[in-house]
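Shown here: the complex without one of its protein chains, the others still in place.
Then we have subunit A:
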């Protein structure tokens, strides 16, 4: 199929799979009078037959595309984001082990992935004792770090399909982590926003329950700019506002799947209001005036 062909150009009318694939994957710069061209080319006997075939092909194509995207959704994401975090953590741990070991023969040894990358690429330990296993370990660290990057890319591509609103508000990676912590999009959608606010803070929460620490104000959402970029006195409000919007986003994603750009705009507005308190005490801000902070 070229850029000037219709969806029916490369298949016959009984090739249902081929036609559905052409609907999904094809493209053209300009539309043309496809029904007439299809009849002229002998693809269909008349317009009625053409439209009947088009109905079957678009329905099959759309069904397949929807199924694929839905399967690519939360369960796949949960595994992918967990694997990504495991790869990253393991790469960092091994990089530390590598630094200790390489430090015995390399005066410039440093911990971190960059050092491993450098060592694996340069082979500069040649001739030193242990050069071979050390360099090989460095290569494994690099592989794991690259795997983590690839998984991150996968998560960034898939999250907007699985949870468009959550991805828009939280960013795709944090969105995937929240889904993972909740155990799926559905259970995230069913959690009250107070729970969303402390997801990932369970360790801190248990410490608090055992009497060791103060009540956690925010879980993993503390990594969001809306919280990080807010001065500490107002972080409680910021993370509560953020958690509220994220809960709404998760519900819209789970129950309807529509993308609602206004959610993001509302969040921005809300956070700006909270941050504005830092300047001038927010006296002109009636909406947040009645809110009590922890």
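In the analysis below, contacts are C-beta pairs under 8 Å (C-beta built on N, C-alpha and C of every residue); 3 or more make two chains touch, one makes a residue touch a chain; residues count from 1.
One rule holds for everything that comes next: contacts and distances are computed from a predicted model.
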Completion exercise
Matching the hidden chain's UniProt record against "Cytochrome bc complex cytochrome b subunit", "Fibrillarin-like rRNA/tRNA 2'-O-methyltransferase", "Peptide/nickel transport system ATP-binding protein" or "Dihydrolipoamide acetyltransferase family protein" returns "Fibrillarin-like rRNA/tRNA 2'-O-methyltransferase"
Handout entry: Residue touching the undisplayed chain, where the options are A:17, A:52, A:108 or A:153
Key = A:52
Fill in the blank from the handout: By the document's definition of touch, the residue of A:139, A:161 or A:276 touching the omitted chain is A:161
Problem - From A:14, A:30 or A:279, residue that would touch the chain that is not displayed - result: A:30
Exercise for the section: By the contact definition given up top, give the residues of subunit A that touch the hidden chain. Expected result: 1, 5-7, 22-23, 26-35, 51-52, 54-55, 58-59, 61-63, 65-66, 69-70, 161, 164, 253, 256-262, 265-266, 269
